[in-house]
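This is the structure I have questions about; it appears just below.
Apart from one protein chain that is not included, each protein chain of the complex appears where it belongs.
And then subunit A:
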């Protein structure tokens, strides 16, 4: 086969040109800059000033995940985010950071989040246990959600493409399968939305 590694190593650098020192840039840089600014603006809306420290981290995380997932849609590419190890490696430290920061700065408020308001008194012990469990499940959920979605998507593409390919000598079925693959691909480019979900959930756990 073709040494695609060469292409894989060189082409991604074209995607994100380094921010130029010019005031007016070409279209690509302008668009990227605009997108990053809008995204960060939206991200930081619910946060107070302390949360603004997370801006660079969260935006770069968003860009990272979007790039990984979108590039993984191309053929003959490997998507790192399909591996549970990477996703857990992203999810657990970040989640732990939010919990520890919350505990350190405002311990009572952070612990108070464990109990929703307005619960009837007898339910309180049970609810605390449930909330604690949900708190600890959160990193697992984040990582596994991302992994599962991407893996499932890729797997479906592969399988349906294989099926269509094998059925190519027998025409009509292929046509139907083609349309399904096409549709699935468009849906998969909502892998981007996955990243929104990831980062947004991460953001939601910032009770800073």
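Points to keep in mind about this one:
Heads up, the rule we're going with is that a contact is a pair of C-beta atoms (placed from the backbone, for glycine too) under 8 Å apart; a residue touches a chain by one contact, two chains touch by 3 or more; residues count from 1.
The rule we apply is simple: contacts and distances are computed from a predicted model.
For the omitted chain of this complex, the UniProt record lists the protein as "ATP synthase subunit b", which is one of "EF-hand calcium-binding domain-containing protein 9 isoform X3", "Rhotekin", "C2H2-type domain-containing protein" or "ATP synthase subunit b". Within the whole complex, the absent chain has one touching residue among A:111, A:161 or A:197, and that is A:161. Within the complete assembly, A:44 is the residue of A:44, A:88, A:111 or A:135 that touches the hidden chain. Think of the hidden chain as still there; on subunit A it touches residues 1-2, 19, 21-28, 30-31, 34, 36-37, 40-41, 43-44, 52, 55-56, 59, 73-76, 157-158, 161-162, 164-166, 178, 181-182, 185-186, 189.
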